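I am attaching a structure below and will ask some questions about it afterwards.
Only a single protein chain was left out; the remaining protein chains are all shown in position.
For chain A:
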Amino acid sequence: MSVPSETFKSLVKAAAEQVIASAPELTSLDQAIGDGDHGTNMKRGCEAVLGKLDAISAQPLDEAFKMIGKTLVMTVGGASGPLYGSFFLAAGEALSHDKDLPDDLADVFSSAVNAVSARGRSQVGEKTMLDVLVPVLETLKTAAGQPDLIARVRSTATEAVERTAPMQATKGRASFLGARSVGHVDPGARSSCVLVHAVCAGLEARA
């Protein structure tokens, strides 16, 4: 069993469009604790993905993920490019090695999250996108096969973003602020949540 290419295409489209729509919010979060470019960077990367959407969705699933990753790496222009790029490249790599979707979702997601952690030399609790991706991975593992999996993933992501507000950043540009980073939601965590929510909504719409 694998994900039909039309489903994949619609999910990628929805996720990219949702990030583009969220660009002003991401930028304003990043202006509070970063350098204010996260929204425009992610928008540029997602527009590039949308521009190649036909070519991407014509590929086998593993190659499609790698193409998304490479496109983000080459176009985003901030640290989020290699971070999200590595996420999709690693997911594609996992799919090239006997994994399939949706059956091995937690395994594929785990490989992708590990790649982000390695690329950023970061762990959970450091006020980064990992503070959303890791809890989502835990839910994918513990709620696998449950009828309410999508709803649980969505609420996990929502709650995880809010938990980044009281954290003090020790990685990335926000770490320069030290204690002053406390009280603001992390923009990378927020963009990860936007992506997760868009995929959840897309899957529910097709269910």
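Just a few scattered comments:
As a working rule, a residue touches a chain if its C-beta (ideal position, glycine included) is under 8 Å from a C-beta of that chain, and two chains touch if they have at least 3 such contacts; residues count from 1.
Just so we're on the same page, contacts and distances are computed from a predicted model.
A chain of the complex is left out here; the name its UniProt entry carries, from "ABC transporter ATP-binding protein", "Heme exporter protein A", "phosphoenolpyruvate--glycerone phosphotransferase" or "Phosphoribosylformylglycinamidine synthase subunit PurS", is "phosphoenolpyruvate--glycerone phosphotransferase".
Touching the missing chain, out of A:K66, A:R154, A:R173 or A:R190, is residue A:R173.
Check A:G120, A:P135, A:P187 or A:G202 against the missing chain and you find that the one touching it is A:G120. One of A:P4, A:P24 or A:G77 touches the chain omitted from the figure, and that residue is A:G77.
Within chain A, the residues in touch with the undisplayed chain are 35, 37, 40-41, 44, 73-75, 77-83, 85-86, 119-120, 172-173.
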